[in-house]
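Of the protein chains in this complex, all but one are displayed in their positions.
Moving on to chain A:
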Amino acid sequence: MSDTTLPTFRTATEEAPLLRAALIGIAVAGLAVLVFAPLAVVFAEALKDGWLAAVESLGNRDARSAIHLTLLITAIAVPANAAFGIAAAWFITKFDFRGKAFLITLIDLPFSVSPVVAGLCIVLLFGANSALGGWLIAHGWPIVFAIPGIVLATIFVTFPFVARELIPVMIEQGRAEEEAALTLGASGWRTFWTVTLPNIRWALLYGTLLCTARAMGEFGAVAVVSGKIRGQTATMPITIEMLYNEYLSVAAFSMAALLTALALVTLCLKTLLELRHADQLAAIRRH
């Protein structure tokens, strides 16, 4: 098609070229300032004294212990949430019961609770001052200022992630396929593994991915329950805060860069999933 004979043709459902250029300009400039600049500054600050200084700062004992702890917490919290998400989605979509909407509201509740308030709640329930916390400590099971508390806080803030992604997908798929499998004599577990799971696997992966990103980076709730004991209960985000407050800028930003790199990997995987399995994930966006 040649444009030379039709210099300013545009359809009635398009904006004027000037307006369009202005809108694109605002969008690009806004994201450049709000998103790309902070991203760039993390790596720039980490590499201010060269690669060697950055890598070295990640090699000391406290840094390594923080990385281990974050990986451990994530490795416990994410599968726990995935199991909860599957169970909750199964319960909500395969059965009809009273109070379903209320249950969904309760599952979404952690989204509207400040992470700091979440941490506070856990301290009040399991801390040394409470009856339950005192009993647990007397029996050698401290929760607050120890790893179980960090795990609980992390599960709290990521609680709805997997369930929220699975429920709309399982509603759209209905119950007919499972009913057919059961009619043909398959056991409940076999039906789940061979019929349900293949149908929801991409949505499950998607939810797990979002959950992982948040679990690795959770700060507010963990800051309250961890006690910030160096080498013991200091996760990567907590360590970033401690290093930053001690004016160890390169070390703080190096650890931040490591977490950022993990976040970027998550984003890439997520984008890939959205491109490859748009059909299954479309159900999530429709609801």
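Things to note:
We take it that a contact is a pair of C-beta atoms (placed from the backbone, for glycine too) under 8 Å apart; a residue touches a chain by one contact, two chains touch by 3 or more; residues count from 1.
Note that in this section contacts and distances are computed from a predicted model.
According to UniProt, the chain absent from the figure is "Sulfate transport system permease protein CysT", selected among "Molybdopterin synthase catalytic subunit", "Sulfate transport system permease protein CysT", "Radical SAM/Cys-rich domain protein" or "Small ribosomal subunit protein bS6". Although one chain is not drawn, the whole complex shows that of A:88, A:136, A:150 or A:204 it is A:88 that touches it. What chain A contributes to its contact with the hidden chain is residues 12-16, 20, 23-24, 26-28, 30-31, 33-39, 41-42, 45, 80, 83-84, 87-88, 90-92, 94-98, 103, 106-107, 109-118, 120-125, 127, 129-130, 152, 155-156, 159, 175, 178-179, 182, 187-188, 191-192, 210, 213-214, 216-220, 223-224, 236-238, 240-241, 244, 252-253, 256, 259-260, 263-264, 266-268, 270-271, 285-286.
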